[in-house]
Each structure stands twice: as C-alpha cells, then as structure tokens.
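Apart from one protein chain that is not included, each protein chain of the complex appears where it belongs.
Up next is subunit A:
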Amino acid sequence: MSTQQPPMPQAPAAPDWQAAPGGAYPGYTSPIPVVRTHLGHALASEWTKIKSVRSTMWTLGVFVVLVLGIGMMAAALVKAHSGSESLSGQTPLQLGFFGLLLGSMCIITLGVLTTASEYGTGMVRTTMTACPSRLRVLTAKAIVFFVVAFVVALAASGFVAMVQTSMLDGVGGAKTPSGGDWLKATLGISLYIALLGLFSLLIGSIIRHSAGAITIMIGAVLAPLVIALFMATQSLNKVREWLLEYSIPSQMSVFYDNSLSSSGPTGWDPLWIMLGLAAAAFAGACALLQQRDV
C-alpha cells in the first residue's frame, strides 16, 4: 500500500507585481464607460442615501414641528398674558430658544444615524467597497448632512422668528430686534445646530452604534446643566459656574442674549467652540476610520 504524500499546495507562481495594471491581465472588458470617481460621486451617493430613508423625514419633521410649535405657542402665551412690562428690554426672538433647544435632539439623532446606522445594518461594507477612500465617504456624509441640517434649521428658525416678531411687535414693551439680533437668532443658531449635528455624526462614526452614540450625545447636552444644578456646595462653585456657562444649552442661549450667567461665552463665541469640537472629532474619526477594520 503506497503512502501518498498529502497534497501540498502548489508552489505559488510568484505574482508579477511589476505588470502594467490592466494590460497584462486578460479577461472581460465592459462596455460601460470607465470614469475616475471623485468627491462629487460620493456626494451624489450620500444625497440619495439620506433622502431615501424614513428616519431623515421623521427627525427633520419632528424638528420643524418642535421649533415652529413651541416658538409660536410661546409667542401666543406671551401675547395673551402680557402685562405692560412683561417683555421689557427683551426681543421677541428670544422665545425661539426653547423650540430649537428641544429640536436639536432631532438633529443629533439624524447626525448619529447618518454614520452609525450603516454599522448596524452592515451597509458600511457595501459603502466602503464601492468607495475605498474612507475619508471621502466620511467627508461626503459630513457635507451632505451639514447642508441638509443647516438649510432646514435656517428655514425653521427664520420662519419662527418672523412669526414671533410680527405677533409681538410692541407688545409688553418688547424691544425691536436689531440686524445683529436677527442674524444670531437665525444664521447663528442654525450654523450652531448643524455643527452640533455634525459633531454627533462624527461621534456616531467613532462609536459605531446608533443607540449608544445618541445616548452619549443627549447626555452631553443635558448632563452638565443637570449636574450643575445639583452642585450646591460652595467649594465646587467654580466648576458649577463653568458647567453652567459652557453647557450646550447655555451656549445656544448666547445666540438669544439670554445667557444663564453673566460671564462665559458671548456673541458668536459658541460657534467657534462647536467648530473646534467638530474639527477635533473629525480628526479623531478619520484616524480611527483609517486604522480600524470595517
């Protein structure tokens, strides 16, 4: 009985790395024209993605309902119960704050879902196979999301600001908002919320888990304020003040000049703070994306 050797893997023919790409490799040639892809293709793809899922319509729909609903309700309440001095020294624009604060939760959710949901479904493998440049994918997602979030936020905040000023013109000693007030309460807050959403999108890319990333982001928005409220001890006063001034709701209120404290960020400062956070998160997300397996 002859003992045959186990079939050894055939000695591999050393692959000829030097071969000219394409030319040296025979095989099928497609009639489809070959294009050199660029960021524009990724943008088109991400735009199709974001508009073809229900979660986009839901989160943006709820955002608009919250901003308009709460903003107009607040204006109507103030108008109904206005004493002669109820709004003295304030502009009607300030009533838009609450709607946008609550609405920002929707933008955070949409931001996280834009990246993290692909990990939940496994779609990310298909995406990265179609576009091997991971940075291009992330950049396209970030741009498409930012533009969508900004446009919707600007439309909603602009509309509610106009309704509020027309409803409350001269009511209860309300101040007429200046051009600067208008810019901050529309353009400023919309840029801020879109950047907050972009930051969430990047956290979603880092955490890779929708529910986890949404929880973290909502916690980050609410926790500092809640913690500060419970820090009654004298020794922690400094920390408490810092938390109050730099918590995200306080930063948002800066755009309406009704900051929860007197010091801390003023003017357009919150925008630069959020821009810095988003830039740092983008760098972190890029580094992790390059390094990790999909």
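Following the convention adopted for this analysis, a residue touches a chain if its C-beta (ideal position, glycine included) is under 8 Å from a C-beta of that chain, and two chains touch if they have at least 3 such contacts; residues count from 1.
Note that in this section contacts and distances are computed from a predicted model.
The chain not displayed here is annotated in its UniProt record as "ABC transporter ATP-binding protein", chosen from "ABC transporter ATP-binding protein", "Cytochrome c oxidase subunit 1", "Acetolactate synthase" or "Protocatechuate 3,4-dioxygenase subunit alpha". Within the whole complex, the absent chain has one touching residue among A:60, A:131 or A:228, and that is A:131. Across the entire complex, the residue among A:121, A:166, A:215 or A:237 in touch with the chain not shown is A:121. Annotation for subunit A: contacts to the undisplayed chain at residues 1-7, 9-10, 12-17, 19-22, 24-37, 41-42, 44-46, 48-49, 52-55, 117-118, 121-123, 125-133, 293-294.
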